[in-house]
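Of the protein chains in this complex, all but one are displayed in their positions.
So, chain A:
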Amino acid sequence: MLRFTRKYGFKAVQEEFSLLSEYKLKCGLEIHTQLNTKNKLFSHSTNDPFASANVPNHHTSFFDVSIPGTQPKLNLEAILFATRLAVALDSEVNLSSQFDRKHYFYGDQPLGFQITQHYSPFAKGGSMELTNIIDSIDQDRLQIDILQLQIEQDTGKSVYRDAEQMSLIDLNRSNVPLIEMVTLPNFYDLKQIRSFIKKYQNLVRHLGISTGDLETGAMRVDVNMSVNDNCRVELKNLPNTSSIMSAVKFEYERQVDIIRHGLTSSLLAEPETRGWNGAATVKLRSKETTIDYRYMPDAELPLVHLSKEAVAGVRASLPKLPDKTIKNLMAEPYNLPLKDAKILTINASGHEQQYTQKELLDFYLESFKLYVKQAGQKSSKLLTNWTIHELLGNLNRLNLPLHQAIKVLPPHKFAELIALIQQEKISNASGKLLLFHILEQTKDSQITQPVDLEAIIEEFGLSAVKSVDHEELMRMCSEILSSVTDPKMLSGITSGKKKNSLKFLVGQGMRLSQGRVKPKLFEDTFKKLLNANW
(Lines give C-alpha, C1' and ligand atoms only; values in the text may rest on other atoms or scores of the structure.)
Protein backbone atom coordinates (compact mmCIF):
# COMPACT_ATOMS: atom_id res chain seq x y z
CA MET A 1 0.00 0.00 0.00
CA LEU A 2 1.48 3.32 -1.03
CA ARG A 3 1.85 6.00 1.56
CA PHE A 4 2.80 9.54 0.65
CA THR A 5 3.56 10.40 4.19
CA ARG A 6 5.43 13.56 3.37
CA LYS A 7 2.23 15.17 2.18
CA TYR A 8 0.44 14.37 5.41
CA GLY A 9 -2.84 14.01 3.72
CA PHE A 10 -2.61 11.11 1.33
CA LYS A 11 -2.48 7.71 2.79
CA ALA A 12 -5.08 5.07 2.95
CA VAL A 13 -6.34 3.90 6.31
CA GLN A 14 -4.50 0.78 7.38
CA GLU A 15 -6.63 -2.28 7.32
CA GLU A 16 -5.59 -3.26 10.80
CA PHE A 17 -5.98 -0.21 12.88
CA SER A 18 -4.88 0.09 16.45
CA LEU A 19 -4.32 2.96 18.84
CA LEU A 20 -0.77 3.32 20.06
CA SER A 21 -0.22 3.77 23.76
CA GLU A 22 2.36 6.54 23.32
CA TYR A 23 -0.02 8.56 21.11
CA LYS A 24 -3.07 9.38 23.13
CA LEU A 25 -6.27 10.03 21.25
CA LYS A 26 -8.71 12.50 22.74
CA CYS A 27 -12.09 13.16 21.14
CA GLY A 28 -15.18 15.18 21.72
CA LEU A 29 -18.35 15.13 19.66
CA GLU A 30 -20.60 17.85 18.35
CA ILE A 31 -23.89 16.40 17.24
CA HIS A 32 -26.50 18.38 15.34
CA THR A 33 -29.93 16.82 15.49
CA GLN A 34 -32.94 18.01 13.52
CA LEU A 35 -35.97 18.22 15.75
CA ASN A 36 -39.06 16.73 14.15
CA THR A 37 -41.41 19.48 15.22
CA LYS A 38 -44.44 19.99 13.03
CA ASN A 39 -43.20 23.37 11.88
CA LYS A 40 -39.92 25.20 11.59
CA LEU A 41 -38.01 27.00 14.32
CA PHE A 42 -38.76 30.65 13.63
CA SER A 43 -41.79 30.36 11.35
CA HIS A 44 -44.72 28.04 11.08
CA SER A 45 -43.90 26.68 7.66
CA THR A 46 -43.86 22.88 7.49
CA ASN A 47 -40.79 21.15 8.84
CA ASP A 48 -40.10 18.62 6.11
CA PRO A 49 -36.47 18.92 5.11
CA PHE A 50 -36.60 15.84 2.87
CA ALA A 51 -39.16 17.16 0.46
CA SER A 52 -36.33 18.64 -1.57
CA ALA A 53 -35.98 15.66 -3.87
CA ASN A 54 -39.39 16.28 -5.35
CA VAL A 55 -40.33 19.84 -4.61
CA PRO A 56 -37.46 22.16 -3.75
CA ASN A 57 -38.33 25.41 -1.99
CA HIS A 58 -41.85 24.19 -1.30
CA HIS A 59 -41.98 24.51 2.50
CA THR A 60 -40.72 28.06 2.72
CA SER A 61 -42.26 31.06 4.40
CA PHE A 62 -41.21 34.63 3.68
CA PHE A 63 -38.88 34.48 6.68
CA ASP A 64 -37.30 31.17 5.63
CA VAL A 65 -36.11 32.72 2.39
CA SER A 66 -35.09 35.96 4.15
CA ILE A 67 -37.37 38.41 2.45
CA PRO A 68 -36.42 41.83 3.84
CA GLY A 69 -38.69 43.01 6.61
CA THR A 70 -39.64 39.55 7.85
CA GLN A 71 -39.11 38.65 11.46
CA PRO A 72 -38.49 35.43 13.34
CA LYS A 73 -41.12 34.12 15.76
CA LEU A 74 -40.13 31.27 18.00
CA ASN A 75 -41.88 27.90 17.71
CA LEU A 76 -42.35 26.74 21.29
CA GLU A 77 -42.58 23.09 20.25
CA ALA A 78 -38.82 23.26 19.65
CA ILE A 79 -38.38 24.54 23.22
CA LEU A 80 -40.47 21.63 24.50
CA PHE A 81 -38.36 19.12 22.55
CA ALA A 82 -35.09 20.70 23.65
CA THR A 83 -36.24 20.57 27.27
CA ARG A 84 -37.00 16.87 26.91
CA LEU A 85 -33.49 16.20 25.68
CA ALA A 86 -31.85 18.40 28.30
CA VAL A 87 -33.76 16.72 31.12
CA ALA A 88 -32.99 13.23 29.76
CA LEU A 89 -29.29 14.11 29.70
CA ASP A 90 -29.48 15.56 33.19
CA SER A 91 -28.39 18.95 31.86
CA GLU A 92 -29.24 22.10 33.70
CA VAL A 93 -31.86 23.98 31.73
CA ASN A 94 -31.16 27.70 31.46
CA LEU A 95 -34.37 29.37 32.57
CA SER A 96 -33.46 32.47 30.62
CA SER A 97 -31.66 31.57 27.40
CA GLN A 98 -31.25 33.80 24.40
CA PHE A 99 -30.77 33.64 20.67
CA ASP A 100 -27.79 35.22 18.97
CA ARG A 101 -26.71 35.84 15.41
CA LYS A 102 -23.66 34.08 14.05
CA HIS A 103 -22.55 35.81 10.89
CA TYR A 104 -21.04 33.98 8.01
CA PHE A 105 -21.65 34.13 4.35
CA TYR A 106 -22.81 31.11 2.47
CA GLY A 107 -25.20 30.53 -0.39
CA ASP A 108 -27.64 28.33 1.46
CA GLN A 109 -27.98 30.77 4.32
CA PRO A 110 -29.76 33.75 2.85
CA LEU A 111 -29.98 35.81 6.05
CA GLY A 112 -26.20 36.16 6.10
CA PHE A 113 -26.27 34.87 9.65
CA GLN A 114 -27.49 31.85 11.51
CA ILE A 115 -29.71 32.30 14.55
CA THR A 116 -28.11 30.21 17.26
CA GLN A 117 -27.37 30.42 20.97
CA HIS A 118 -23.90 31.67 21.77
CA TYR A 119 -23.94 33.81 24.88
CA SER A 120 -26.55 32.01 26.89
CA PRO A 121 -27.30 28.54 25.53
CA PHE A 122 -30.34 26.47 26.34
CA ALA A 123 -28.72 24.04 28.76
CA LYS A 124 -25.35 23.25 30.26
CA GLY A 125 -23.75 20.22 31.85
CA GLY A 126 -25.22 16.76 32.09
CA SER A 127 -23.86 13.46 31.00
CA MET A 128 -24.52 10.11 29.41
CA GLU A 129 -23.11 6.91 30.76
CA LEU A 130 -21.78 4.11 28.57
CA THR A 131 -21.43 0.67 30.07
CA ASN A 132 -19.80 -2.53 29.04
CA ILE A 133 -22.98 -4.50 29.56
CA ILE A 134 -25.40 -2.37 27.60
CA ASP A 135 -23.19 -0.47 25.18
CA SER A 136 -20.40 -3.01 24.65
CA ILE A 137 -17.54 -0.65 25.38
CA ASP A 138 -14.30 -2.20 26.61
CA GLN A 139 -14.41 -0.41 29.95
CA ASP A 140 -16.90 -1.24 32.71
CA ARG A 141 -18.36 2.22 32.45
CA LEU A 142 -17.49 5.62 31.05
CA GLN A 143 -19.22 8.88 31.72
CA ILE A 144 -19.40 11.28 28.80
CA ASP A 145 -19.95 14.80 30.04
CA ILE A 146 -22.05 17.23 28.10
CA LEU A 147 -20.76 20.76 27.75
CA GLN A 148 -23.94 22.35 26.47
CA LEU A 149 -27.05 22.12 24.35
CA GLN A 150 -28.03 24.93 22.04
CA ILE A 151 -30.97 25.44 19.75
CA GLU A 152 -30.32 26.82 16.29
CA GLN A 153 -31.71 26.93 12.79
CA ASP A 154 -30.55 24.67 10.00
CA THR A 155 -29.34 26.11 6.72
CA GLY A 156 -30.72 25.37 3.28
CA LYS A 157 -29.16 22.72 1.12
CA SER A 158 -26.70 23.17 -1.72
CA VAL A 159 -26.60 20.81 -4.65
CA TYR A 160 -23.28 21.36 -6.39
CA ARG A 161 -23.21 21.28 -10.16
CA ASP A 162 -19.50 21.68 -10.70
CA ALA A 163 -19.66 21.01 -14.42
CA GLU A 164 -22.15 23.82 -14.89
CA GLN A 165 -20.23 26.03 -12.46
CA MET A 166 -23.22 26.61 -10.26
CA SER A 167 -24.87 25.30 -7.18
CA LEU A 168 -28.57 24.85 -6.73
CA ILE A 169 -30.11 26.04 -3.49
CA ASP A 170 -33.10 24.48 -1.80
CA LEU A 171 -34.46 26.23 1.27
CA ASN A 172 -36.87 23.52 2.45
CA ARG A 173 -34.33 22.79 5.17
CA SER A 174 -33.74 26.45 5.94
CA ASN A 175 -34.87 27.30 9.48
CA VAL A 176 -35.54 23.69 10.49
CA PRO A 177 -34.85 23.41 14.22
CA LEU A 178 -31.59 21.83 15.25
CA ILE A 179 -30.18 21.04 18.61
CA GLU A 180 -26.43 21.09 18.90
CA MET A 181 -25.04 18.93 21.67
CA VAL A 182 -21.38 19.31 22.53
CA THR A 183 -19.53 16.80 24.69
CA LEU A 184 -16.31 17.28 26.57
CA PRO A 185 -13.33 15.42 25.05
CA ASN A 186 -14.00 12.30 27.14
CA PHE A 187 -13.59 9.71 24.39
CA TYR A 188 -10.31 7.88 24.00
CA ASP A 189 -11.14 4.97 21.78
CA LEU A 190 -13.29 4.29 18.76
CA LYS A 191 -15.73 1.90 20.32
CA GLN A 192 -16.73 4.58 22.81
CA ILE A 193 -17.51 7.00 19.99
CA ARG A 194 -19.54 4.45 18.08
CA SER A 195 -21.49 3.42 21.19
CA PHE A 196 -22.21 7.00 22.18
CA ILE A 197 -23.57 7.90 18.76
CA LYS A 198 -25.81 4.86 18.78
CA LYS A 199 -27.01 5.58 22.28
CA TYR A 200 -27.66 9.26 21.59
CA GLN A 201 -29.45 8.36 18.37
CA ASN A 202 -31.65 5.96 20.28
CA LEU A 203 -32.31 8.52 22.99
CA VAL A 204 -33.65 11.17 20.60
CA ARG A 205 -35.86 8.54 18.96
CA HIS A 206 -37.04 7.32 22.33
CA LEU A 207 -37.94 10.86 23.36
CA GLY A 208 -39.81 11.30 20.08
CA ILE A 209 -37.91 14.47 19.18
CA SER A 210 -36.05 13.35 16.06
CA THR A 211 -35.72 10.50 13.60
CA GLY A 212 -32.03 10.45 14.52
CA ASP A 213 -31.07 9.18 11.08
CA LEU A 214 -27.52 9.82 9.96
CA GLU A 215 -28.24 8.75 6.39
CA THR A 216 -30.79 11.48 5.79
CA GLY A 217 -28.79 14.13 7.59
CA ALA A 218 -31.33 14.38 10.42
CA MET A 219 -28.34 13.79 12.66
CA ARG A 220 -24.86 15.06 11.81
CA VAL A 221 -21.80 14.24 13.82
CA ASP A 222 -18.63 16.33 13.91
CA VAL A 223 -15.61 14.97 15.72
CA ASN A 224 -13.10 17.15 17.51
CA MET A 225 -9.91 15.21 18.00
CA SER A 226 -6.34 15.66 19.06
CA VAL A 227 -3.39 13.38 19.61
CA ASN A 228 -1.11 13.93 22.60
CA ASP A 229 -2.93 17.18 23.36
CA ASN A 230 -1.78 18.92 20.22
CA CYS A 231 -4.09 21.34 18.48
CA ARG A 232 -7.49 19.93 17.80
CA VAL A 233 -8.82 19.14 14.37
CA GLU A 234 -12.52 19.21 13.67
CA LEU A 235 -13.79 16.54 11.30
CA LYS A 236 -16.95 17.47 9.42
CA ASN A 237 -19.16 16.11 6.62
CA LEU A 238 -19.24 12.58 7.97
CA PRO A 239 -22.41 11.06 6.54
CA ASN A 240 -22.60 7.78 8.45
CA THR A 241 -21.04 5.78 11.26
CA SER A 242 -18.55 4.02 9.03
CA SER A 243 -17.32 7.36 7.64
CA ILE A 244 -16.98 8.67 11.16
CA MET A 245 -14.90 5.67 12.20
CA SER A 246 -12.77 5.70 9.05
CA ALA A 247 -12.16 9.44 9.30
CA VAL A 248 -11.07 9.19 12.94
CA LYS A 249 -8.73 6.31 12.14
CA PHE A 250 -7.23 8.13 9.18
CA GLU A 251 -6.85 11.38 11.08
CA TYR A 252 -5.26 9.59 14.04
CA GLU A 253 -2.65 8.03 11.81
CA ARG A 254 -2.07 11.33 10.01
CA GLN A 255 -1.48 13.17 13.27
CA VAL A 256 0.73 10.39 14.64
CA ASP A 257 2.87 10.64 11.48
CA ILE A 258 3.16 14.39 11.91
CA ILE A 259 4.23 14.01 15.53
CA ARG A 260 6.72 11.29 14.64
CA HIS A 261 8.29 13.52 12.03
CA GLY A 262 8.60 16.38 14.51
CA LEU A 263 6.33 18.63 12.49
CA THR A 264 3.74 19.50 15.10
CA SER A 265 4.80 23.13 15.27
CA SER A 266 4.07 23.64 11.61
CA LEU A 267 1.28 21.18 10.88
CA LEU A 268 -0.61 20.91 14.15
CA ALA A 269 -0.13 24.40 15.50
CA GLU A 270 -3.54 25.81 14.67
CA PRO A 271 -7.01 24.32 14.85
CA GLU A 272 -8.40 23.37 11.49
CA THR A 273 -11.50 21.87 9.98
CA ARG A 274 -11.17 18.82 7.79
CA GLY A 275 -13.70 16.87 5.76
CA TRP A 276 -13.82 13.25 4.69
CA ASN A 277 -13.72 12.37 1.00
CA GLY A 278 -14.22 8.65 1.47
CA ALA A 279 -10.51 7.88 1.52
CA ALA A 280 -8.77 10.67 3.40
CA THR A 281 -9.42 13.69 5.57
CA VAL A 282 -8.91 16.89 3.62
CA LYS A 283 -8.47 20.40 4.88
CA LEU A 284 -11.62 22.45 4.43
CA ARG A 285 -10.55 25.65 6.10
CA SER A 286 -8.72 27.03 9.05
CA LYS A 287 -11.15 27.23 11.88
CA GLU A 288 -12.86 30.59 12.15
CA THR A 289 -12.24 32.43 15.33
CA THR A 290 -15.17 33.56 17.39
CA ILE A 291 -14.56 37.14 16.38
CA ASP A 292 -14.92 36.25 12.70
CA TYR A 293 -18.48 35.20 13.37
CA ARG A 294 -19.32 38.65 14.81
CA TYR A 295 -21.83 37.21 17.27
CA MET A 296 -24.51 39.55 18.53
CA PRO A 297 -27.75 39.05 20.43
CA ASP A 298 -30.66 38.70 18.03
CA ALA A 299 -32.51 41.98 18.19
CA GLU A 300 -35.86 40.49 17.26
CA LEU A 301 -36.18 37.49 19.53
CA PRO A 302 -37.05 37.89 23.19
CA LEU A 303 -35.31 35.85 25.87
CA VAL A 304 -36.73 32.39 26.41
CA HIS A 305 -38.03 32.48 29.97
CA LEU A 306 -39.02 29.10 31.39
CA SER A 307 -40.40 28.48 34.84
CA LYS A 308 -38.86 25.82 37.06
CA GLU A 309 -42.24 24.12 37.07
CA ALA A 310 -42.18 23.90 33.28
CA VAL A 311 -38.95 21.92 33.45
CA ALA A 312 -40.36 19.75 36.23
CA GLY A 313 -43.46 19.14 34.12
CA VAL A 314 -41.37 17.97 31.19
CA ARG A 315 -39.36 15.74 33.51
CA ALA A 316 -42.54 14.12 34.81
CA SER A 317 -43.81 13.56 31.27
CA LEU A 318 -40.71 11.73 30.00
CA PRO A 319 -40.94 8.06 29.18
CA LYS A 320 -38.69 5.70 31.12
CA LEU A 321 -35.22 5.99 29.61
CA PRO A 322 -33.77 3.07 27.63
CA ASP A 323 -31.09 1.95 30.11
CA LYS A 324 -33.65 1.79 32.87
CA THR A 325 -36.07 -0.12 30.65
CA ILE A 326 -33.40 -2.66 29.74
CA LYS A 327 -32.61 -3.21 33.41
CA ASN A 328 -36.29 -3.66 34.17
CA LEU A 329 -36.74 -6.16 31.37
CA MET A 330 -33.79 -8.17 32.63
CA ALA A 331 -35.29 -8.37 36.11
CA GLU A 332 -38.48 -9.98 37.47
CA PRO A 333 -41.06 -10.63 36.13
CA TYR A 334 -39.65 -10.52 32.59
CA ASN A 335 -36.21 -12.06 33.13
CA LEU A 336 -35.14 -11.39 29.58
CA PRO A 337 -31.60 -11.99 28.39
CA LEU A 338 -29.76 -8.74 27.50
CA LYS A 339 -30.01 -9.43 23.79
CA ASP A 340 -33.80 -9.64 23.86
CA ALA A 341 -34.12 -6.66 26.21
CA LYS A 342 -32.06 -4.60 23.76
CA ILE A 343 -34.15 -5.68 20.79
CA LEU A 344 -37.29 -4.54 22.59
CA THR A 345 -35.73 -1.28 23.76
CA ILE A 346 -33.00 0.13 21.58
CA ASN A 347 -32.19 -1.83 18.50
CA ALA A 348 -34.49 -0.07 16.08
CA SER A 349 -32.65 1.37 13.14
CA GLY A 350 -35.46 3.89 12.81
CA HIS A 351 -35.14 4.02 9.08
CA GLU A 352 -37.56 2.05 6.96
CA GLN A 353 -38.56 -0.09 9.88
CA GLN A 354 -41.90 -1.69 10.59
CA TYR A 355 -42.21 -0.37 14.12
CA THR A 356 -41.03 2.33 16.44
CA GLN A 357 -39.26 1.17 19.54
CA LYS A 358 -42.03 2.51 21.73
CA GLU A 359 -44.73 0.70 19.75
CA LEU A 360 -42.88 -2.58 20.06
CA LEU A 361 -42.09 -2.18 23.75
CA ASP A 362 -45.64 -1.16 24.63
CA PHE A 363 -47.00 -4.06 22.61
CA TYR A 364 -44.72 -6.51 24.36
CA LEU A 365 -45.42 -5.23 27.87
CA GLU A 366 -49.17 -5.30 27.37
CA SER A 367 -49.09 -8.75 25.76
CA PHE A 368 -46.88 -9.98 28.59
CA LYS A 369 -49.32 -8.81 31.22
CA LEU A 370 -52.27 -10.51 29.52
CA TYR A 371 -50.35 -13.66 28.65
CA VAL A 372 -49.17 -14.21 32.20
CA LYS A 373 -52.78 -14.01 33.38
CA GLN A 374 -53.71 -16.84 31.03
CA ALA A 375 -50.64 -19.02 30.98
CA GLY A 376 -48.64 -18.12 34.06
CA GLN A 377 -45.25 -16.52 34.33
CA LYS A 378 -43.14 -19.63 33.96
CA SER A 379 -43.70 -19.94 30.25
CA SER A 380 -43.25 -16.24 29.48
CA LYS A 381 -40.16 -17.03 27.43
CA LEU A 382 -42.49 -18.42 24.80
CA LEU A 383 -44.17 -15.03 24.43
CA THR A 384 -40.83 -13.25 24.14
CA ASN A 385 -39.60 -15.63 21.47
CA TRP A 386 -42.79 -15.33 19.50
CA THR A 387 -42.70 -11.54 19.71
CA ILE A 388 -39.10 -11.18 18.66
CA HIS A 389 -38.73 -13.99 16.17
CA GLU A 390 -42.12 -14.83 14.72
CA LEU A 391 -43.97 -11.55 14.92
CA LEU A 392 -41.11 -9.23 13.94
CA GLY A 393 -39.89 -11.71 11.33
CA ASN A 394 -43.29 -11.80 9.69
CA LEU A 395 -43.75 -8.03 9.82
CA ASN A 396 -40.45 -7.59 8.02
CA ARG A 397 -41.21 -10.30 5.52
CA LEU A 398 -44.62 -8.82 4.75
CA ASN A 399 -43.50 -5.20 4.99
CA LEU A 400 -46.33 -4.64 7.39
CA PRO A 401 -46.06 -1.90 10.03
CA LEU A 402 -46.71 -3.02 13.60
CA HIS A 403 -49.32 -0.32 14.20
CA GLN A 404 -51.33 -1.79 11.33
CA ALA A 405 -50.91 -5.35 12.61
CA ILE A 406 -52.06 -4.28 16.06
CA LYS A 407 -55.47 -3.34 14.69
CA VAL A 408 -56.09 -6.99 13.88
CA LEU A 409 -53.87 -8.61 16.44
CA PRO A 410 -53.95 -6.38 19.53
CA PRO A 411 -52.00 -7.50 22.61
CA HIS A 412 -54.91 -9.49 24.07
CA LYS A 413 -55.28 -11.49 20.85
CA PHE A 414 -51.55 -12.05 20.54
CA ALA A 415 -51.41 -13.18 24.18
CA GLU A 416 -54.33 -15.51 23.50
CA LEU A 417 -52.58 -17.00 20.46
CA ILE A 418 -49.40 -17.74 22.40
CA ALA A 419 -51.40 -19.13 25.31
CA LEU A 420 -53.13 -21.53 22.90
CA ILE A 421 -49.73 -22.75 21.79
CA GLN A 422 -48.49 -22.99 25.35
CA GLN A 423 -51.53 -24.99 26.33
CA GLU A 424 -50.98 -27.23 23.30
CA LYS A 425 -54.41 -26.42 21.96
CA ILE A 426 -52.68 -25.75 18.68
CA SER A 427 -49.25 -26.97 17.72
CA ASN A 428 -46.27 -24.73 17.29
CA ALA A 429 -46.36 -25.27 13.56
CA SER A 430 -50.05 -24.46 13.35
CA GLY A 431 -49.42 -21.33 15.41
CA LYS A 432 -46.85 -20.18 12.90
CA LEU A 433 -49.20 -20.78 10.00
CA LEU A 434 -51.98 -19.01 11.81
CA LEU A 435 -49.90 -15.95 12.66
CA PHE A 436 -48.62 -15.61 9.13
CA HIS A 437 -52.10 -16.05 7.73
CA ILE A 438 -53.54 -13.34 10.00
CA LEU A 439 -50.78 -10.89 9.17
CA GLU A 440 -50.95 -11.60 5.47
CA GLN A 441 -54.69 -11.01 5.48
CA THR A 442 -54.11 -7.79 7.39
CA LYS A 443 -51.59 -6.67 4.81
CA ASP A 444 -54.11 -7.37 2.06
CA SER A 445 -56.78 -5.53 4.07
CA GLN A 446 -58.92 -8.66 4.16
CA ILE A 447 -59.15 -8.43 7.94
CA THR A 448 -59.51 -5.07 9.59
CA GLN A 449 -61.01 -5.94 12.97
CA PRO A 450 -59.45 -7.83 15.90
CA VAL A 451 -59.31 -11.39 14.76
CA ASP A 452 -61.46 -14.25 16.10
CA LEU A 453 -58.79 -16.86 16.73
CA GLU A 454 -61.09 -19.72 17.57
CA ALA A 455 -63.10 -19.23 14.41
CA ILE A 456 -60.00 -19.36 12.23
CA ILE A 457 -58.67 -22.41 14.06
CA GLU A 458 -61.97 -24.08 13.47
CA GLU A 459 -62.16 -22.97 9.85
CA PHE A 460 -58.75 -24.36 8.97
CA GLY A 461 -58.95 -27.36 11.28
CA LEU A 462 -55.82 -26.35 13.10
CA SER A 463 -56.71 -27.74 16.52
CA ALA A 464 -54.03 -30.02 17.80
CA VAL A 465 -54.87 -33.69 17.59
CA LYS A 466 -55.67 -34.41 21.17
CA SER A 467 -55.04 -38.11 21.25
CA VAL A 468 -52.96 -39.57 18.50
CA ASP A 469 -53.85 -43.02 17.37
CA HIS A 470 -50.69 -45.04 17.89
CA GLU A 471 -51.29 -47.31 14.96
CA GLU A 472 -52.15 -44.44 12.69
CA LEU A 473 -48.89 -42.77 13.69
CA MET A 474 -46.91 -45.93 13.00
CA ARG A 475 -48.59 -46.22 9.63
CA MET A 476 -47.75 -42.61 8.68
CA CYS A 477 -44.13 -43.03 9.74
CA SER A 478 -43.76 -46.34 7.89
CA GLU A 479 -45.16 -44.75 4.78
CA ILE A 480 -42.62 -41.93 5.00
CA LEU A 481 -39.77 -44.39 5.58
CA SER A 482 -40.78 -46.47 2.61
CA SER A 483 -40.61 -43.43 0.37
CA VAL A 484 -36.98 -42.71 1.35
CA THR A 485 -34.72 -43.65 -1.55
CA ASP A 486 -31.40 -43.26 0.24
CA PRO A 487 -30.81 -46.31 2.47
CA LYS A 488 -27.59 -44.76 3.80
CA MET A 489 -29.61 -42.03 5.41
CA LEU A 490 -31.70 -44.52 7.32
CA SER A 491 -28.70 -46.55 8.45
CA GLY A 492 -27.03 -43.31 9.49
CA ILE A 493 -29.98 -42.48 11.73
CA THR A 494 -29.95 -45.95 13.22
CA SER A 495 -26.24 -45.75 14.00
CA GLY A 496 -26.53 -42.20 15.27
CA LYS A 497 -24.02 -40.89 12.69
CA LYS A 498 -26.67 -38.88 10.88
CA LYS A 499 -28.79 -37.60 13.72
CA ASN A 500 -29.82 -34.54 11.75
CA SER A 501 -31.46 -36.65 9.08
CA LEU A 502 -34.11 -37.50 11.64
CA LYS A 503 -35.28 -33.89 11.45
CA PHE A 504 -35.94 -34.34 7.76
CA LEU A 505 -38.21 -37.28 8.53
CA VAL A 506 -39.99 -35.39 11.29
CA GLY A 507 -40.53 -32.53 8.83
CA GLN A 508 -42.18 -34.97 6.42
CA GLY A 509 -44.40 -36.17 9.23
CA MET A 510 -45.39 -32.63 10.18
CA ARG A 511 -46.27 -31.93 6.59
CA LEU A 512 -48.37 -35.05 6.32
CA SER A 513 -50.22 -34.29 9.55
CA GLN A 514 -50.50 -30.59 8.67
CA GLY A 515 -48.62 -29.70 11.79
CA ARG A 516 -51.26 -31.03 14.13
CA VAL A 517 -49.13 -33.77 15.67
CA LYS A 518 -46.30 -32.84 17.98
CA PRO A 519 -42.87 -33.32 16.40
CA LYS A 520 -41.67 -35.23 19.48
CA LEU A 521 -44.18 -38.01 18.77
CA PHE A 522 -42.86 -38.37 15.24
CA GLU A 523 -39.30 -38.34 16.47
CA ASP A 524 -39.95 -41.14 18.96
CA THR A 525 -41.86 -43.24 16.46
CA PHE A 526 -39.19 -42.93 13.76
CA LYS A 527 -36.46 -43.86 16.23
CA LYS A 528 -38.45 -46.87 17.32
CA LEU A 529 -39.04 -48.00 13.75
CA LEU A 530 -35.38 -47.53 12.86
CA ASN A 531 -34.03 -49.05 16.06
CA ALA A 532 -32.16 -45.89 16.85
CA ASN A 533 -31.25 -46.09 20.48
CA TRP A 534 -29.40 -42.81 20.96
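Observations, loosely collected:
What we mean here is this: a contact is a pair of C-beta atoms (placed from the backbone, for glycine too) under 8 Å apart; a residue touches a chain by one contact, two chains touch by 3 or more; residues count from 1.
Operating definition for what follows: contacts and distances are computed from a predicted model.
Only one chain is not pictured, and the protein name UniProt records for it, out of "DNA replication complex GINS protein PSF2", "Uridine kinase", "Glutamyl-tRNA(Gln) amidotransferase subunit F, mitochondrial" or "S1 motif domain-containing protein", is "Glutamyl-tRNA(Gln) amidotransferase subunit F, mitochondrial". Checked against the hidden chain, the listed residues A:S307, A:N399, A:T485 or A:N533 yield one contact partner: A:S307. For chain A, the residues in touch with the chain missing from this view are 37-39, 43-46, 48, 55-63, 65, 67, 70, 75-77, 79-80, 83, 95-96, 98, 103-107, 112, 119-120, 158-160, 165-171, 284-285, 292, 294, 297, 299, 301-307, 309-310, 312-314, 317.
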